[in-house]
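One chain of protein is taken out of this complex; the other chains stay put.
Order of writing sets the chain letters: A and B. Residues in each chain are counted from 1.
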Amino acid sequence: MINGNLKASYAADERILDNPYRRGFVFGAAALAAALPFVANDYIILVAAQMGIMLIAVIGLNVVIGYTGLLSLGHAAFIAIGAYAVPLLHRLFAAWGLPEGVMPLLAIPLAVAVAALVGLVVGLPSLRVKGLYLAVATLSANFIVIFLIELDAMAPFTGGFNGINTPEANILGWRLDSQREMFALIAGLGFATILLVQNLFRTRVGRAFIAIRERDYSAEVLGISLLRYKLLSFAVSAACCGLAGALFAYFYARILPEQFELALSLQLVAALIVGGMGRTMGPVFGVVIIVMVPELLKYSFGAIAGGSADVAALRAPVQEIVFGALIILFLMFEPLGIAQIVDRWLRSLNRWPFARG
Amino acid sequence: MTMNRRSFLKRSAAASAVIGAPSLLKAQPAEYVFGASLPLTGPFATAGQLVAPAFAMAQRLINEEGGIGGVPIRFLTEDSGYVPQNALANYQRALATEGEALVAYFGDSTGFMKLVAPELRGDQARLMGSTSFASELANPETNPYQFLAGPSYEDQFDILLQNIANEGGSSVAFIYSNTEFGRDPIAHGKARAEELGLKVVLEESTKAQGADIPTHVTKLAQSGAEYCLLQGYVTGVWPQLIGGARQFGLPTKFMGTFWGMEKIIADRVTAEAGPFLEGYQGVMPYRYFYDREGAPRYETFAEMSKEMFAGTPLETYMPTWTIQTMCAIEIVVRALRDTAEKDLPLTADNAAESLAAIRDWDMGGYFGGPISLEGNKIGTGRVYTYGAESGLFTPSSDWFTV
Partner (left out) sequence: MGQFIQFALNGLLAGTIYSLIAVGIVSVYKATRVVNFAHGYLIMFGAYFYYTFAVLLPGLEWAPGWLAKWEPSWLLAARAEAEMFSPRATVLDWLSNLPRIVLGILGSILACAVLGRVIERALMRPMIGQSAFAMIMITVGLVSVLSGAKGLIWTADAAFVPHIAPNAPIRFELFGSMVFLFGADLVNAAIAVILFSGIVLWVRYSRGGVAIRATAEDQQTAYSMGISVPAVFGHAWVLAATTGAIAGAILATRNGVSPSLGLFGFSVLAIVLMGGLDSYVGVFIAALAVGVLEAMAQWQLGGEWAEVVPYIAVLVVILIRPHGLLGQKEVERI
């Protein structure tokens, strides 16, 4: 029986994995992810890799919405920018004559940097407008970015409507030409992103974000520069989405502009709401739910329908309804998301049999 | 020699297979699976729902004929909602769950076919037909596994423009949906029109559905085009555009490509809004189902439809969209049977080779004559005109070969 988490030093207080459950969960998840490429079938790998990519993006979104309190409905645009940066950079590198093995090592950081830069630009309205206006400004940015990618004048670079073939990742001679190998890369970078972002909130910068979320004018009075930190928050979150985009480009052999439309932005926000905003584990839980629910529906409809087109046609609408209902129900009954449910559950486990909840 | 994990896994898998199975002979699957993604929901749901019955019929027909080398086939149909990403996920799921039993796949959109093309490598490749006639897909060099069961959209535009030039037309407008499907033949069509001495007076892109009809019609009226080519629509927008133009009394002659040429839609429009599609023309690679003379295959379908779809509109009429899918299935089955006869495994490479070798094949009614799959497409078609009174599309040109 555990009565509390005893901390004997400041170092212990500052630790990220500050209780055994967390340690267990994180190491368990890491072990599972490491074992997955060796045991899982192709389809599980595919789903897991999709989850990983989405997770990185939702972690980024969490920085802006969950920690800084700025509502964004356009983060798919940053994923698009990260994704399109990869084939373009590869083309550029090829023109310079760089060896293939180092290209991703340069392309991924550069794609992240480009996305962060665009994040700064899109974040600009956040200085003047808040809340809802910002939501619509970011939503507009999403439409505009997709429009620019599709534009005929950009077609020589982006492939326009037709999309663009993406290169294979080749890291120092290790060609990641299967989804299994890509999953290893995605999982590794996913863990790194969680750790980095979690660490961010133990620093001055992260605390400034939280202060802005709580009350931005009060934060300004305390000497936090709104300009600097709001833009920084946008840049950090766009950078994460850029990384997700770069991995997306390496994972799939071709990308189309329509993959990065508003629907994706809404999916990211939904994952965050369901998982829990402003919590480290929120994105993880949220992404698992948002990716797994359609898969489960697909599976159960497959079992019921057995190939009948009439029943199969009902799946997509049902999936949409479930997706919307998840957002609504969580907001109404558990606004802090699954992270909160898990916490409560762990707490009662901790205190059992003396107290519940 | 680099030994990466993948090749290691493969080798260990092979090793365990050797240990586990006494014979090195590969067991033949109990059935072959034909996977398919269809837009059962989304903007083109009507089309998907009309195509779906083709699979039931094809499954029965092909299995009655002895399947592929004696092995029966089964269809696995999933909904894509016309979202390429969903169709890709469906395909990858089918690959993972069915493995080598999956021998062919049917895509539902130009977007999916382009998205999946670079993924088709090695053991991830399958022979792939689709509802799309996108020009980029008919390229055996880059996309050996994908084919068109008819002429590409560019070819269809060629046929229409040639027909306009033959009729002595001088100006033409292109109205197309702002999608890959809509934009596919536009650049080519412009060049071709120029060659034929036709003036392109308007290039108008619209939304694929819910387009702002009055704006587009006024723009067409301002352009004063004699002919208007419509591309990239299935059930919506194109009839409304024609309706709007007719209400204005515009003399423009409208022409469509394959997806805008379905009798069911034209009849429905006539019933709902009056006979303004009278004289609407378009290019169609196939013979309509009611044109069954000397078409034994169509006769077979007619008998099966009567039994399988009794009580539905499909009982007596098979939509062109269903015909297209049936045609694609028959081509795939022929390629697979040819491969099986040569005692080769039904890999995508072998099947694609057999497919590309199909020459002078009489398919029993679909086309004007024997066909060849040159360049992974069938470059033939003719112009039909709709009669609102009869509700029939009747041929108004000879078969063009492009």
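Note that a contact is a pair of C-beta atoms (placed from the backbone, for glycine too) under 8 Å apart; a residue touches a chain by one contact, two chains touch by 3 or more.
Every value quoted in this text rests on a predicted model; they were computed, and no experiment measured them.
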Legend entry - Left-out chain, listing which of the shown chains it touches: A, B
Legend entry - Which residue of B:T142, B:S170, B:T215 or B:T394 touches the chain not shown here: B:T215
Inset, instruction - From the listed residues B:E272, B:E293 or B:D360, report the one that touches the chain absent from this view. - result: B:E272
Legend entry - Listed residues A:A11, A:V39 or A:V221, member touching the removed chain: A:V221
Legend entry - Which of B:E100, B:E119 or B:E204 contacts the chain that the document leaves out: B:E204
Legend entry - Interface with the undisplayed chain - residues on subunit B: 41-43, 45-46, 49, 178, 203-219, 221-222, 235-237, 239-240, 243-244, 246-249, 265, 268-269, 272-276
Legend entry - Chain not shown, touching residues in subunit A: 71, 73, 124-125, 128-129, 131-133, 135-137, 139-141, 143-144, 147, 150-151, 215, 217-218, 221, 262, 266, 269-270, 273, 313-314, 316-328, 331-332, 335
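Convention: only the chains that are shown with their structure count from here on.
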Legend entry - subunit A and subunit B: spacing of chain centres that average the CA atoms, whole Å: 37
Legend entry - Touching residues on subunit B, where the partner in the complex is subunit A: 2, 4-6, 9, 38, 40-42, 45, 48-49, 52-53, 55, 74-79, 81, 83-85, 88-89, 92-93, 95-97, 111, 114-119, 136, 179-180, 183
Legend entry - Parts of subunit A lying in touch with subunit B, wherever the complex brings them together: 37, 41-43, 46, 161-163, 165-166, 173-175, 177-178, 180-181, 252-254, 256, 258-259, 298, 307, 309, 312-313, 315-317
